[in-house]
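Report on one structure; see the data block that follows.
Here the complex is missing one protein chain, while the rest keep their positions.
Coming up: subunit A.
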Amino acid sequence: MAGIGDAVGLGTRIAALSFRRYATYRAATLAGAFTNSVFGVINAYVLLAVWRANPGVGGYDAVDAVTFVWLSQGLLTVVSIWRGGADADLSDRIRSGDVVLDLQRPVSLLGWYLAADLGRAAYQLVTRGVVPVVVGALLFDLRWPHGWAVPAFLLAVLLGVVVSFSLRMLVALSGFWLLDDTGLRNVLAFLAIFLSGLTLPLVLFPGVLGTIAFASPFATYLQLPADLWLGTRSSADAWGGLGLAAAWAAVGLVVCSMVLRRATAKVVVQGG
């Protein structure tokens, strides 16, 4: 049991260091939060016009829709929709060969990078996550979570970060075979932007497209946390969503560790 305790302690320390590393870039954080807020204003007015034309569409009202916009602007860096985070470090280190050092460490590589990414996400959540929501609250009428919605929301965000982490890691690990993962990374970003609900809340997606989007791992990025915050799901639906997210997170991590094992078997250390 001491082993697990040690691992958790180490993970916490890595996460804390990663948090501090991102906290160094204050100007970039501020600039990013500003840009998120500008896009929040734009998207909020567009969705307000949509809900004016068709009130109640997708089971949201106008306040839900605007709240969704600001939550998604706050969360998009937390779940790292574009790129960046621990996976970007790994992809650089695969190309430079430094990844060999990571493989020498007496701790799991996946655990190390996961801890670092969780630290990053925690920093983004308290800075770039909070600022847009505050700006949104100052400019628009927002809906606030009640009671159990708060822990459910936070749990969903945590699962969303883990799902996103495992997908980003898979792309980074493809570097062991492809060397250049730029193309795949763009494909992942495109899927994430569209299927997470960043371009448009998934509740507006029609028919089969909506079913696919809601079942996809990307729905855990923004749509699930937002729905839990808004309380638009029945409790069975909410539990179902959280269960699905947990399943995606587990599958993601297992596949990652399998791919990592294949990759490690393949690595040839040059030099001497």
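Keep this in mind: a residue touches a chain if its C-beta (ideal position, glycine included) is under 8 Å from a C-beta of that chain, and two chains touch if they have at least 3 such contacts; residues count from 1.
Here is the rule we use: contacts and distances are computed from a predicted model.
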Choices "ABC transporter permease", "Carbamoyl phosphate synthase small chain", "Cbb3-type cytochrome oxidase assembly protein CcoS" or "Germination protein, Ger(X)C family" - which one is the UniProt name of the chain not shown: "ABC transporter permease"
Residue of A:A23, A:V38 or A:V130 in touch with the missing chain, whole complex considered: A:V38
From A:N186, A:T211 or A:S235, residue that would touch the chain that is not displayed: A:N186
Hidden-chain contact residue, picked from the options A:V50, A:A86 or A:A121: A:V50
Residues of subunit A in contact with the chain not shown: 27-28, 30-32, 34-35, 38-39, 41-42, 45-46, 48-50, 52-54, 57-58, 180, 182-184, 186-187, 189-190, 193-194, 199-200, 204-206, 209
